[in-house]
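All protein chains but one are shown in place.
A, B and C are the chain letters, set down in written order, and residue numbers restart from 1 in every chain.
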Amino acid sequence: MADTAVLLIDCPDQRGIVAGVSDFLYRHGANIVHADQHQDAELKLFFMRVEWELTDFTLTPEAFAPAFAELATRFAMKWRLELAARRPRLALFVSKYDHCLADLLYRWHSDELRCDIVAVVGNHRDAEPLAQFYKVPFHHFAVEAAKRAEAETAELALLRRERIDLIVLARYMQVLSPRFVSEYPQRIINVHHSFLPAFIGARPYHQAFERGVKLIGATSHYVTEQLDDGPIIEQSTTRISHRDQLPDLLQKGRELEKAVLSRAVRWHVESRILVYGKKTVIFD
Amino acid sequence: MADTAVLLIDCPDQRGIVAGVSDFLYRHGANIVHADQHQDAELKLFFMRVEWELTDFTLTPEAFAPAFAELATRFAMKWRLELAARRPRLALFVSKYDHCLADLLYRWHSDELRCDIVAVVGNHRDAEPLAQFYKVPFHHFAVEAAKRAEAETAELALLRRERIDLIVLARYMQVLSPRFVSEYPQRIINVHHSFLPAFIGARPYHQAFERGVKLIGATSHYVTEQLDDGPIIEQSTTRISHRDQLPDLLQKGRELEKAVLSRAVRWHVESRILVYGKKTVIFD
Amino acid sequence: MADTAVLLIDCPDQRGIVAGVSDFLYRHGANIVHADQHQDAELKLFFMRVEWELTDFTLTPEAFAPAFAELATRFAMKWRLELAARRPRLALFVSKYDHCLADLLYRWHSDELRCDIVAVVGNHRDAEPLAQFYKVPFHHFAVEAAKRAEAETAELALLRRERIDLIVLARYMQVLSPRFVSEYPQRIINVHHSFLPAFIGARPYHQAFERGVKLIGATSHYVTEQLDDGPIIEQSTTRISHRDQLPDLLQKGRELEKAVLSRAVRWHVESRILVYGKKTVIFD
Partner (left out) sequence: MADTAVLLIDCPDQRGIVAGVSDFLYRHGANIVHADQHQDAELKLFFMRVEWELTDFTLTPEAFAPAFAELATRFAMKWRLELAARRPRLALFVSKYDHCLADLLYRWHSDELRCDIVAVVGNHRDAEPLAQFYKVPFHHFAVEAAKRAEAETAELALLRRERIDLIVLARYMQVLSPRFVSEYPQRIINVHHSFLPAFIGARPYHQAFERGVKLIGATSHYVTEQLDDGPIIEQSTTRISHRDQLPDLLQKGRELEKAVLSRAVRWHVESRILVYGKKTVIFD
């Protein structure tokens, strides 16, 4: 894996942005390995992701911001620079169902996910052996209704102590408080076991079964203060038939959940996602 | 195509149904070519579809009911017998978008749909040349708000005159009145351009675009008096990305609409659908 | 999970088979929970799978064969009876890539696969910790070219000692000898990492990359003496684009391999597969 940097840009659309950015990178010796851009014609917005090898790049990470400032100001850019060498630190939250957790840990272990998983947080102890197998510290926080605020305070302390960049709710069955969510904007990814916005809320497979749908789905999204309403990152569906009873829906759904959550995590840690409004741009 | 009969059965589940039915058919010389059954374990219901060649069958269609009566009574069956030789008569309803109409007419013309399409009904005249090309009479009924009831009365008269068995709403943009719907229970098929129950009602692609979903869908269903709430027959989804603007959604959606509507029509005319409650069993 | 029996039948097609079998089961108190059948019209063959609860069934497993003999003889049936209570014993073979192994062990551990995994066999030691985590004995057999026959002899001894019913090659990179294969006819399942019959043999993803295909696939199949030529059980494909380099193909391929192999194993252990000639009937 080459040592690369990623620049993510989000600004009003106007002429000359690509010319300006690519000229800037060229002048500083960047060897571009991927570049992708997107224009929202309706909202007149411009989005860009460019990744380059650092070998011959003449700017240090510290020197980048001052050097890039003139361009960023001229085009009113929101931007950020991510270094592949700086791996994001993840905490995985889990309850009892551990298929998403097992899937993420395996992918991480086999180098599919470019991050450091440094904590598994559970409101039950079921997943502890799995975390131990992958040598990730397991933290148990019982979340009883009366003590939810207290538990969250302890969790937040842990997250700060571990300098967590991204929280992944791997079928974590507790609703996070607005206070919690507001501390990690666009840095909490959840998997919802339906094709949102169908079947918001509890027991979506039961809802789907009752309605007699012919496909079931799963959705990964950033968590916002409104339940199941955050920007969607990835969705997938699979066919069911009248032969599929509830346990079959649950089983088929697990495949979808693993797929949409692991893709969302991969895209996030590779800095491939830009959020605007309730939407995401995925530079895959 | 062999000359076959189809028997559809819907009854409380209990032992001996298959033994009874298969023995009955065997004794009367039926050469079974397909048989399929389904049990709803929760509701304790039994569904069966059996198709056989009529060559050596010893019962005439008229003699079937009296001969089958004892068995039907013993198991409290709802049943019906369909003869492949008796092709259902269809009316297709259309507004301006004619992609579903063109698709259905082509499939019918190339013998993919075992039915007779005997009328195309439009509230606009745009689809008239297409109907004419396939030599199907076109009927124009302007559906102005003030005269909707009047138009429906005229339409119903046409449908009765033409002895229509199935009405297909091929992107027909008018909402049918409860009176109209009640005359053709489980005999009106609609295509809704979303993955129901997401995005019920008007402009679903616009709703999907606003929400930032990563898949769009389409649904074919029987029409009931409640909008977009009837038993779902078929659904399909396709992937979209941030690159897809509204016109792209419309284009990709058309493919889904054609697919789910044509499959629903095919299954209906081949007597492959059993409705129970809000659900369908598809014997495909 | 109810205590059930499965009867699988394969015979020349003729009238009266279903009537005979369902009457037989009815007379002995079987409460049928699933029944499915298939006719190959061209080859005039009949296939059936019927599953019933044993609660009120009046025949013991030992008494079944004599009681069923008359019917079996009359219709020239090949048949077998499988009891859900008798879980098949599996050995998983693996080399270095362990994604399929990890996937199968997790599914088994979470009760998705109705079998006993009693041995993991590796020609490398990489997968040993994973086997240990799931408490399955790991057996290492170095398969050097000069000593292949010797290694196979030792493996066969282990398989006999453990009374193995099914061998699963979970990305096992050794070709089994005809002698080995002949001892487990239709009882060795392999996953090939291409959409067979495209890209038979070594390095199929490299072949696919060179050819510039737009989809890659994976195939699970029973192993026969001819390489990659056995009856296909399951296949799946996924989209790739010019952006996907070889490592991307390998990664996307792993998802397919896990899916097609785990489905094949599930169908086999649930007695849902009938092989005839080079084809399979899957009663799913």
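Following the convention adopted for this analysis, a contact is a pair of C-beta atoms (placed from the backbone, for glycine too) under 8 Å apart; a residue touches a chain by one contact, two chains touch by 3 or more.
Predicted, not measured: the structure shown is a model, and the values here were computed from it.
Engineer: For the chain left off this view, which of A:Ala41, A:Ala145 or A:Ala202 is in contact with it?
Structural biologist: A:Ala41
Engineer: Looking beyond the chains shown, say which of B:His99, B:Arg148, B:His242 or B:Lys278 touches the absent one.
Structural biologist: Of the candidates B:His99, B:Arg148, B:His242 or B:Lys278, B:His99 is in touch with the missing chain.
Engineer: Out of C:Cys11, C:Val118, C:Ala198 or C:Leu250, point to the residue that touches the absent chain in the complete complex.
Structural biologist: The missing chain is touched by C:Ala198.
Engineer: Spell out, residue by residue, where the missing chain touches chain C.
Structural biologist: Residues 38, 40-42, 195-199, 210-215, 217, 231-237, 241-243, 245, 277-282 of chain C touch the chain absent from view.
Engineer: Kindly note down the residues of chain B that lie in touch with the hidden chain.
Structural biologist: So the residues of chain B touching the unseen chain are 98-99, 102, 106, 110, 112, 129, 133, 251, 255, 259.
Engineer: What chain A residues would touch the chain not displayed?
Structural biologist: These residues of chain A touch the chain that is not shown: 15-16, 18-19, 22-23, 25-26, 29-37, 39, 41.
By definition in this document, only the chains that are shown with their structure count from here on.
Engineer: Cα centroid separation between chain A and chain B, in whole Å?
Structural biologist: Computed value for the inter-centroid distance: 41 Å.
Engineer: Centroid from C-alpha atoms only, then distance chain A to chain C, rounded to Å. What do you get?
Structural biologist: Once rounded, the distance between the two centres reads 36 Å.
Engineer: Find every residue in chain B that makes contact with two or more other chains and list them.
Structural biologist: Only 41 qualify.
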